[in-house]
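Part of the complex only, each chain left as placed.
Note that the chains take the letters A, B, C and D in the order they are written out, and that residue 1 is the start of every chain.
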Amino acid sequence: MSVSSLFVLIILGVVAAFYFSRTRSLNLARGLGGIKNLHSLPVYYGIQAALWCALPCILLLCVWTIFDDAIIRSMVVQYLPAEQQNLPKAEQALLLSSIENLANGVNLSNAGQFQDIADRINSLRSISNMALTVLLFCAIIATGAWGWFKVKPQYRARNGVERVFMLSLLGCSTLAIFTTVGIVFSVLFESIRFFNIVPVHEFVLGTQWSPQLSIREDQVGSSGAFGAVPLFTGTLLISTIAMIVAVPTGLMTAIYLSEYASSRVRLVVKPLLEILAGIPTVVYGFFAALTIAPMIKSGLHGLGFDLAFLGVSFGPLEVSGESALAAGLVMGVMIIPFVSSLSDDVINAVPQSLRDGAYGLGSTQSETMKNVIFPAALPGIVGAILLAVSRAIGETMIVVMAVGTAARLTFNPLESVTTVTVQMTTLLIGDHEFDSAKTLAAFALGLVLFIITLGLNFFALRIVKKYREQYD
Amino acid sequence: MTDKPLKTIDRVNRTLGKRHRAEKRFRLYGMLSIGFGLLCVLFLFTNIIGKGLNGFTYHFLELQVELDRETLEITDITNENQILAANYSGVVKRSVYEFFEAQGRKNKASARKLIATEGTGYILQGRLKENAEDLVDTQTTVWALVDDKVDFYLKRLGDPGEPGKHEFNEQQLQWIHEAVEAGKLKRKINWAFFNAGDSAHSEEAGIRGAVMGSFYLLLVTFCLSFPIGVSAAIYLEEYAPKNKWTDLIEVNINNLAAVPSIIFGLLGLAIFLAFFGLPRSTPLVGGFVLSLMTLPTIIISSRAAIKAVPPSIRQAAYGLGASKMQVTLHHVLPLAMPGMLTGTIIGLAQALGESAPLLMIGMAAFIPEIPAGVTDPATALPMQIFQWFRNADAGFNEKASAAILILLVFLIIMNALAVWARRRLERRW
Amino acid sequence: MNTNVMTETAGDIVAENKPVTADTIAEQNADAYETVGNAFCDQAKMSMRNVNVFYDEKQAIYDVNLDIGTNEVVAMIGPSGCGKSTFLRCLNRMNDTIDICRVEGQFYLEDQDINDKKMDVVPLRARVGMVFQKPNPFPKSIYDNVAYGPRIHGLADRRSDLDEIVENSLQKAGLWAEVKDRLHQPGTGLSGGQQQRLCIARTIAVSPEVILMDEPCSALDPIATAKIEELIDELSQNYTIAIVTHSMQQAARVSHRTAYFHLGKLIEVNETEKVFTNPDHELTEAYITGRFG
Amino acid sequence: MDKLNIDRHISQQYNSALDDLKKEFLEMGGVVEKQIIDAVQSVAEADVDTAQKVLTTEQDVDAREMAIDDLCTQIIARRQPTASDLRLVMSVSKSTRDLERIGDEASKIAKMAIAISESDDVPHGFSELRNLGRQVHDVVDMTLTAFARYDVDLAVEVVSKDKVIDREYDTAMRELITYMMEDPRNISRSMNVIWALRALERIGDHASNISEQIIYLVKGLDVRHQSADEMVQQLNQE
């Protein structure tokens, strides 16, 4: 039987185990004069039996399906002709997989001469499948029966079920740690390899960024400059522009909505603004590249012209088609609801009693806001802003779409700059050698980005905590 | 104190005017901010909708096509291979020449360039596949796709500078306008856009593949992240003892929530593709990556939802002798469910619009086929938008706008779902 | 629901053997009624006349007339939901913050009608301060909490004046000795009772003429409560105080006169001794002796 | 009909505590009333046994007084009574003392009865004694009824009746003194009658005190140290 039908079989067994054990416990209860004389409710006996049945059987199924191919493979190796047996490991593996393909009925690599081995594989496979089916069948019955027999009035079924429940929850919660570890590992090794090629100081302090397109491994490092400073200044520039737009607007919006606006206005305006947060970044990128950047360009050209016309000695402003300003502005707009929604939540979380206290003393609304609510909400607001900053730093698509890849060390918002994330995508997109310095550089950039945002978030959490300790 | 001590109320009145003015100013700033925000929304939407709607329509030319065997190069109607490989462009071209009454090589070439012959051929191929016997050797009417340049030109007829006009010679322009006036060249909804996969030709490119890709992505993401996220949240809020280990988990989750999405792309690239060797460009891997990315969002919002369940409810249940699992499943979970679901849907909406990590795992590849499962190579809506955007062809840009509209509709639907779920589940006792 | 039950029994007490239905109660409510006892004062600091308060359509206060004398402590008692808080919050226009609340009637603070729409609430609230049910110190230092009011109202020209105001207020609130060494630590770090005294100090700091208190001890334990009560007594030397309380005993302990509210009506106002030994109205008697419900 | 609504508290325990208090008080009143009847009878009929009975009952009355006082204290400590409840407790606490004193006076009469019975012949003043005894008993009875019914009018009547008793006592006293002066040998025996008369007069006073407490209880007015007329006037003012 196929794996999926075996799986269905297990499920059937589990359901049966549940049902019969539950019924058994109910019968026992009737004999004892009521369910209250059992240690646990009948449903727990059912679940306990079901777990007893499900866990070993699924384990068996998994282990078997994972290992059977490998075992069969090692079994067929001996049937290969002697010269093939002595092949290097990699080539042997290649050969074996082509034989397996043959067994599956796909003859891609003309491995026709191994038809007999393919047949053998097929027969081994069917034996294995038979064995698995029989074994699983027995296992289901055995574990189910075992669970059924364990149903006794004093049996602590509930406690057992709860243990399993708890352990599975624990397992889920550790996934976050694995993710972090995964991230670190996935960027760390590549980065180390990169730093073997390009020294760290060169990467961190260098002001030239021009990763040479390299096709072959032996070209690596021979040319190209991997100085990341322009990338970081670019990132900084764009993020700064974004925050300049987003923070005041977002904050004032939050304040107005939570303190001044009538409930009807809030009901309409808040979701409207939240739409801004929900729009995918590609859309913003699209918007920035196709609408804002041309607008800025033409707008500022006009401005430059006007100024010149007035006799001021400005030449027409040199505006690049892909300016940091466009990306920054759009990113700022995107982040507004980020700041406003989070701040709004924080401001609303300030207890009404504080407001009452301030009004009761004769404060005006803005005084209440500035002197009482804002300080009380500050840790939350700072947290919100820092989260927004890290969002801005990590933002990819807007910059990819609206800003060029020209790594320029400048703080002029009208010039084209590039950012860390943009470089990562351009370096990785497409099918390059996985080992080229160019690809590896992306991982190094990733590592640095990770460290920066980590630091930023750590900082944010610390701030929030510190203030909270003081004011709660 | 001054020589003449003031009464409290006099002192209060002294500064009153100034305070009220400050109040008015403050309020003004707030209104300006909101105005700015709303303006942005308005601008963004009019812009996107204005651009996007064009993408759903296309210009078609009503052509009479003679489907004779010879030109089609079909000998046996029952042979499917022959029908598939028939020379449809030939008959289309012939009809085009006839339609424009084009003579001479140069004129014929000009006429041919006005029509997307291959695309039109596909339409004919589709018809013949269904019913070759009745159609072969008859004349049939087909709305032929015009060339994307024609479409571009026609859609912008009123615009200043007549964009796209320079692509055509006098003759072509004359033909086009004649056809339009004769009512033969019409702007119609381009159904192919909804039904087809990606294509190298903008007039044939459709969104279906990306939509299905996104759907599978979300399916995988939801199936993984919701149960895991909720479980983790429950563990952390209800079970976890307060120690170094749980602190570590907590700090981790908070950090992950703010890690740039592109880093998750790197993770997917290095772990799922390079280490586990899972197939590239598949919704499965994309789903894994997006799950990891949305997990912190889900965990954090679920934890907030669990935290919002008043401890008094738990105490009440404990006091009655409920076990921890019973307390959690009977009381905490149902009460936290609306919050968890909203958090999840918001997380999924984010995942839906997410593109940077997908770039990393190759979901930006050109994939014309419509995926039939989670292990088929696929692309996703934002990826499709990105790709079309980067294509120099103006037709693709229009498609990108249309795809954006579709994506936004998706998002709005999901957000509505979140609101609905919240309303539905949140029992206002 | 509770109110219903109460109403029933209240009715019983009024018209002894006659069974009282919801209808007759409704009738009663619609009727004009007269407050028994002694609702007026010669030296009134605040005078309320014909006060009616509505929440949307629902009337919460019916035609109340009451004076609060200078340097007098008036306690307001009554069953839950009878409108005590609503009435109190009218006295410094705190009801303005509730959209659906509509207040009718005249409220004189000395000679000024404070319910006038043109009245500026900012100086009003400086004159009529308020202390709330739950202690609500601002998340600032103790000093800043007390200095807040004087600062926003510009009551102190120099730092030293401010210091003086803060010290005086804390002295009057009986908190100086306990906090003088930690004026710059957060006010939220104090115990509940101290927090409430801090809130009182904060209110005193703007030298109000009237202090309103809405169940100021309901979140406190008996010892802290006793201290606040003691403080109220001391404050009544210089301030006019109106206090809402759920605890009849507290009303008995701290007030000079006691006003009994019932379903939005002011049933009886009398000297506190009289109310608690020999009230004039059966409803008052029923409430203070625990015969409702 | 219970005007004070003692049984209308939310707390049944409170109801029953107050009810107990009232019942105990009335019971004690009953015992004391019996004492008066017995005492007067024992004097009139020179019945030593009855007199002895009165004397033994005295301890019961004392115990009851203490029990009632304890109950009052407990009600105050546990229930924090106010208004009518408080007045009830306070007036019972005051009146129980009067009842106890009435019992004491009855015992005194009983003691006189024993003393008198030791001599053979019937001293002068017996008829007056019996007459006064009946009136005093009536007054005490009225008082208890007034208390049971919270009847202010009856209580006022008690006060005015006590004045009548006082006058009769004066008359009897004058007569007895005249008699003593006529027959000095009888002085010591007559003195006994005088003490008995005096005791009856005091009983009337105590009944009057209790009635004043009843008025306080029902009306909240302290009418002590006033004449009956003043009292009526004040009550009418209300």
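The working rule: a residue touches a chain if its C-beta (ideal position, glycine included) is under 8 Å from a C-beta of that chain, and two chains touch if they have at least 3 such contacts.
Note that the structure is predicted; figures quoted are calculated from it, not measured.
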item	value
Formula for the whole complex, using the labels of the chains displayed	A x1, B x1, C x2, D x2
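Everything that follows uses one rule, which is that only the chains that are shown with their structure count from here on.
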item	value
Shared interface partners, meaning chains that touch chain C and chain D	none
Whole-Å separation of chain centres (CA-atom averages), chain B against chain C	59
Chain B and chain D: spacing of chain centres that average the CA atoms, whole Å	100
Centre distance in Å when chain A and chain C are each reduced to the mean of their C-alpha atoms	55
Where chain B touches two or more other chains at once, by residue number	12, 19-20
In chain D, residues with contacts to at least two other chains	none
Chain-level touch network, classified as line, ring, star, complete or other	other
Pairwise chain contacts, counting only pairs that touch as defined	A-B, A-C, B-C, C-D
Residue ranges of chain B in contact with chain C within the complex	1-2, 8-9, 11-16, 19-20
Contact set on chain C toward chain D in their complex	9, 12-13, 16, 248-249, 252, 276-279, 285-286, 288-293
Residue numbers on chain A that touch chain C, as the complex places them	262-263, 351, 353-364, 367, 371-372, 375-376, 470-472
